[in-house]
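Not every chain is included here, but those present sit where they belong.
As written, the chains take the letters A, B, C and D, and residue 1 is the first residue of each chain.
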Amino acid sequence: MNIIKTQPKSITTDSTKYCPGCGHGIILRLIGEVVDELGIRERMILTAPVGCAVVLYDYIFCDVVECAHGRAPAVGTAIKRVHPDKFVLIYQGDGDLAAIGMAEIIHAANRGENMSVIFVNNATYGMTGGQMAPTTLIGQKTTTSPSGRTVKGMGKPIRVCELLATLEETKYLERTSINSVRNINKTKAAIRKVFQNQLNGIGFSMVEVLSMCPVGWKVPPIEAVQFIEEQMLNYFPLGVYKDTE
Amino acid sequence: MSDKEINILIAGFGGQGVILVGNVLAYSCIDAGKNVCAMASYGAEVRGGTAKALISISDYEIDSPIIERPNLAIIMNAPSFIKYIDTILPGSPVIINSSMIDMDKAPKSKHDIVKVDATNFAIRMGNIKVANIVMLGAMIKKTGILEPQSVTNGMKRAFYKGKKGLYYINESAFKAGYDMIA
Amino acid sequence: MAENNDTGSDTKRVLMKGNEAVGEAAIKAGCLCYFAYPITPQTETPEYLAKRMEQENLIFLQAESEVAAINMVFGASAAGARVMTSSSSPGISLKQEGISYIAGGELPCVIINVVRGGPGLGNIEAAQADYFQSTRGGGHGDYRCIVLAPNSVQECYDMVMNAFDLADFYRVPVIIQSDGIIGQLVEPFDMHPYKPMFEKLPPKTWALTGCAGRKPNVVRTLYLNPANGLEMHNRKLEERYKKIHSELRWSETYNCDDADIIVIAYGATSRIAKSAIKKHNTNGVKVGLFRLKTLWPWPDVELVEIAKKNKDVKFLVIEMSMGQMLEDVQLSLMDVVPKKDILFYGMGGGWNPTPDGVYEKISEIINK
Amino acid sequence: MAKKAQVNLEKCKGCDLCIGVCPTGAIHRSGTSNKKGYNYIEINFEKCNGCGACYIICPDCCFTLIETTGSAR
């Protein structure tokens, strides 16, 4: 009996604290796979966000710093400048990156910091229990948009890839999803690309991953996958928004 | 048990309706004219683990909202049993969901254990989610801390907030649980 | 001045979380706008208000951050509206610049801090370690906020109403210092209609409403001329703070007469302490409780009175912190009680004393 | 030599995502719960063609893909 595929070495074999069906778990495994493949675990410094991924240090075996809410790009900027030879991964949720941390991500992107960003867009604030995020869809009910998000007063969901694409120093921007096996495989390729770019000194690269938060959305995991397919993909088209190589 | 403060622990995993039972109890106390104070272990910023609610009921003013040693408990699953059983005052009634706790494998304890096959019964009733109210019914019968009428009144108010229709199946669940205890 | 917690006729006995009662009280008190950002353990307040303010056609806006939220509060208050925000420790830290601006601009508003464990991300359990921040101005400059500390769901409801009145009356920000226990507590309380504390509040002639028919109004905090500008402004504020101190000091005592030991506490810890005190009282031990309802202004006069009455009394300060209010106790009792008779029992960072723990501590003091 | 999937039932949180992607219908709920209280899944070893879809979608990394000679689980 040979093992063909199992838990990547860089990540924990213990259970995570993520809810059943949470997309963070899939992304975690993809990171583990890419880190193993590129052999960068010992060169890697990860910035964990405030959000459900806050305890990433319990899940990935590398140096980790837990950042204040929204500030991972500022923290990462400093770390990368202190250690330009190290690999710096910025991991952020949509509340973290697109609400409180909007200024920090824009400026890190605009400065063209040579960092890799994984932006987990699950259209809600998972950790605090399912409030409206900047990426919450129109009509989507959350605990702070109980009748569904409306354009009037709350605005439309922010499309982060499109926004950052206007900044010249962003080098690679792709939106992917993890709602299907095929899309998960594409997400892995995008993560690889975004990592490789930093290793090659290309500059600021980000993958935005549309991800399930069944608990925040208050639906069973299977319906969460369908929600991405049927609702999110329309508003957040997948694809490469920038590739300047 | 009704002359001193009753401190109830309700524990299970998220989704088993632990907090709901706490709310029902609190409403029932309003109906019964008793003082009550409830604390749920609230939506942790990080997911996972067991859920728990602590409810104090008294005819007098309730001071500390912090309960160190509950003197009554409803326990919905095995991990909660293991985690909390030692915090409960020895000799206190502990209503356990025997559908999910195998007492043969469970640690020995000095409590007045009452087994209720709640989850299996609830599945048979057609809604696994009412297991918590089955347990509540059993607890009320066992302890007599509140009149059943107060509890059903409390349930009316608790379910009024959410979907009203849910009241009926829960009322049946409560009665069933109540009747399970001799 | 006494807080107004009259129970009127339209009163219903209802069950709510402290954080929800805060929201309902705001609506009843005529709060037009609420701006906040989610954070545990206060999120029930925005969640409650999201629903209720929609029903009532009021202004609810989830801000992009705490910094934006406090500046929205600044704007709404400048525009003359009753306005509230809520958050918990890290979010309150982010609001410090804004709070300093609100104080400097003499704008009324209500700020809820459901304190959690710190420093940093800390944890989400109850704590009282933001005492210095609230009472001493975590922001820059000489300013004060009125700080009210509820210890029940009823008081969450009552004090929020009072807070709006006090803010408008004195033109200062009012902080409700709640914590993870009080905010999450579910208790029945009397939901009475809004009963104003003052017969008449000063009209907001300074508010920005467009200058039709009057001279333009300016809301500002910059006073370029240091001597007769900012210096005068600060002296004016200082006078106001003195007035507040002389008019508003809320506290409550329990079994303090004849007590050999008096516990000093506020919020959740005051209730925990009371349990322990009752147990001691049952055993005939003379222990009392001095419970703060205002953390600023601090009821120093009241405490000194007690200290003078009770000869050789010892004080035990209990906090969910490593000792912050302790300093106010010491400052109040200077020249009245020797420092060694002011004892401390505290817990740092999101963990609470228990009734048994307090009981033990008191026993220790007795047996020494 | 055949490829097969194995599952760590103690890690499974019963989210059922794997059931949804399995092309051969080899995965089903066990009907009982594991230590954590989750209704974990089981694999029908015969039906499994080792495609790895479950491995890819599982948020909790419960699966291991193996190459096996016998039919032993």
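Everything below uses one rule, namely that a contact is a pair of C-beta atoms (placed from the backbone, for glycine too) under 8 Å apart; a residue touches a chain by one contact, two chains touch by 3 or more.
Because the structure is a prediction, the values reported are computed rather than measured.
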For validation, list the number of copies of each labeled chain in the whole complex. A x2, B x2, C x2, D x2
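Rule of thumb we're sticking to: only the chains that are shown with their structure count from here on.
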Of the pairs B-C and A-C, which shows more C-beta pairs in contact? B-C
Distance from the mean Cα position of subunit B to that of subunit A, given in whole angstrom: 40
Cα centre of subunit C to Cα centre of subunit D, whole Å, reads 54
Of all residues in subunit A, the ones touching two or more other chains: 15-16, 18-19, 22, 54, 127-129
What parts of subunit D, by residue number, touch at least two of the other chains? 36
Seen from subunit B, its contact residues with subunit C in the complex are 22-23, 26-27, 29-30, 35-40, 42-45, 62-66, 68, 157
Using the touch definition up top, name the residues of subunit C that touch subunit B in the complex. 13, 15, 40-41, 43, 124, 180-181, 184-188, 268, 271-272, 274-276, 278, 352, 354-356
Could you please specify the touching residues of subunit A with respect to subunit C in the complex? 50, 54, 66, 68-70, 95, 99-100, 102, 125, 127-129, 131-132, 134, 143-147, 153-154
